[in-house]
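The structure under discussion appears below in the form of C-alpha cells.
All protein chains but one are shown in place.
What follows is chain A.
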Amino acid sequence: MDKPLTQNIKPDRSPVTLDEYRRAGGYQGLTKAVTEMAPQDVIAAVKDSGLRGRGGAGFPTGVKWSLVPQGESAGQKYVVVNADEMEPGTFKDRLLMEADPHQLVEGVAIAAYAVQADTAYIFLRGEYHLPARRLEQALREARDGGYIGEHVLGSDFKLEIHLHTSAGRYICGEETALLNSLEGKRAIPRAKPPFPQVSGLWGRPTVVNNVETFCNVPHVIRNGVDWYRGLGRGEDTGTKLFGVSGRVRKPGLWELPMGTPIRVLIEECAGGMREGVALRGFLPGGASTDFLLPEHLDLPMDYDAIMKAGSRLGTGTMIVLDDRTCPVRLVLNLERFFARESCGWCTPCRDGLPWVVAILEDLLAGKGRPEDLDQLEQLARLMGPGNTFCALAPGAAEPLQSALKFFRADFERYLKPASSARVA
C-alpha cells in the first residue's frame, strides 16, 4: 500500500535531509511543475486529483486555488501555510514538519507556482520549537539547492518562503484570523466575503492551506492524478494521516487510504481499548467535532460519509471516550478550552461559551437545575453555524450538542442530589 506522506519518515522521527529527500524522488514534482507545466495545468491537476483540505473543513484544494485571479494584472499574491495546529486531540502536522520538512517546502513551492505568488509564509504555532528549527534548516537547504529563491530551478519563477512563528491562541488557526495575526494584529476573524483568495494578506489574493494539504501536492504532480485518485478506498481520494488518543492500547498516528473504516484505525492500528475499559464514543476529528458511537465504527473515513452520520471528519485525529471517563466532565474540559481561546470578537462566542462552562460547573457541583439541559441545548443552537463570525463557537457547540444527545442520562444523573459526589 502506498503511503506517500510518510514514506520517507524514519522511526526515530529524525529529519529527512535534502539528499535523502531527493533520492526518494523529492523535488521531482516541483521540477515537473516549473519546467513542464503551465500554472493553470498545475491547478487543473490538483482539482482533478480530488484533494480536499486536510485542516478540517475538507474544501477542494484545486477549487480554492482556481479562485485566485491570474494574469499579469493580478499583482502581488501570497501563499500561506496554516501550521497553527492547536485543536485539542490533533497532532498530525507536527510529524510532517518535524520528520520530513522538505515535503512541505516542495508543496508550498508548487502551490506558489500554480497561483503565481512570489512570497509564502509558514504560520507556525509558537510552541512547536522543534518543527521550527527543522523547517528553518529545510528552508536553508532548499534555498541553497535552488528550489526556492530568485530563479527556482533556473526558471523565471521566484519564491521566498518565510517562517513566521506565532505566540499562542487557537483562533490563529482560523483562516482570516491567521491573516490578521500575520499582519501583526490581534487575531480576530474577518467577515467573508471577500474571501482570502481574492482579498487576503494585506488585501492581496492569498491561498491558505493546512500543512498536510500542501504535503499531498508534490505526490499529485509527480505521480499523476490517476495514481493519486487510486489511493483512496471510498468516495474521497488519496491517503490521510489518522490518529487516535485516549485510553487505547497504542495511541498514535497512521497514514491510511481515505475511506478506510474507522474500526481499522481504532481496533487494529491503535490496538483497541486498554484492559478494563470499553469504548463509549469518539470525536472523529478533534475537539470541535460531534461525538460518534461504537455503532459508527464501520463508517468509512470520508468527509461526506462522516457528515451524513452527523459529525465531521475534521483533522482525522480521533479522541476516544471510554466508559470510565465521565462525558459531562470531558465536555466541560472541551468547553473551558473554547471559552478560554475565544477571541471575544462576537457575542455568541464571547458570552455563550463562559455561560456553558458555568452551567456545566454548577451541574457537576450538584447545583444543577432541570432546565439547565434545555439551556445548554439552546446555547449550542445559538452558537451554531450562521450566528458567529467564524467557526470557533459552532465547533464548540458540536461536542456539547452531541453529548447531550448521546449521553443525556449522564447529564441527568448530576441533577439528582445524591449523585453529586460521583467520581469521573
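By definition in this document, a contact is a pair of C-beta atoms (placed from the backbone, for glycine too) under 8 Å apart; a residue touches a chain by one contact, two chains touch by 3 or more; residues count from 1.
The rule we apply is simple: contacts and distances are computed from a predicted model.
Visitor: Assign the chain not included in the display its UniProt protein name, restricting the answer to "ABC transporter permease", "Ribose transport system substrate-binding protein", "Na(+)/H(+) antiporter subunit D" or "NADH-quinone oxidoreductase subunit E".
Guide: "NADH-quinone oxidoreductase subunit E"
Visitor: Could you tell me which of A:R23, A:H129 or A:K192 touches the chain that is not displayed?
Guide: Hidden-chain contact among the options goes to A:H129.
Visitor: Looking at A:V46, A:I319 or A:A396, which makes contact with the chain not pictured?
Guide: A:I319
Visitor: Which listed residue, A:P11, A:G154 or A:G184, touches the chain dropped from view?
Guide: A:G184
Visitor: Could you tell which one of A:G25, A:G234 or A:G252 touches the chain left off the display?
Guide: Touches the omitted chain: A:G252.
Visitor: Using the definition of touch stated at the top, determine which of A:G62, A:P196 or A:G243 touches the missing chain.
Guide: A:G243
Visitor: Of the residues in chain A, which ones touch the absent chain?
Guide: 85-91, 93-94, 125-130, 162, 164-170, 181-187, 202, 243-247, 251-253, 287, 317, 319, 322, 325, 330, 333-334, 337, 340-341, 343
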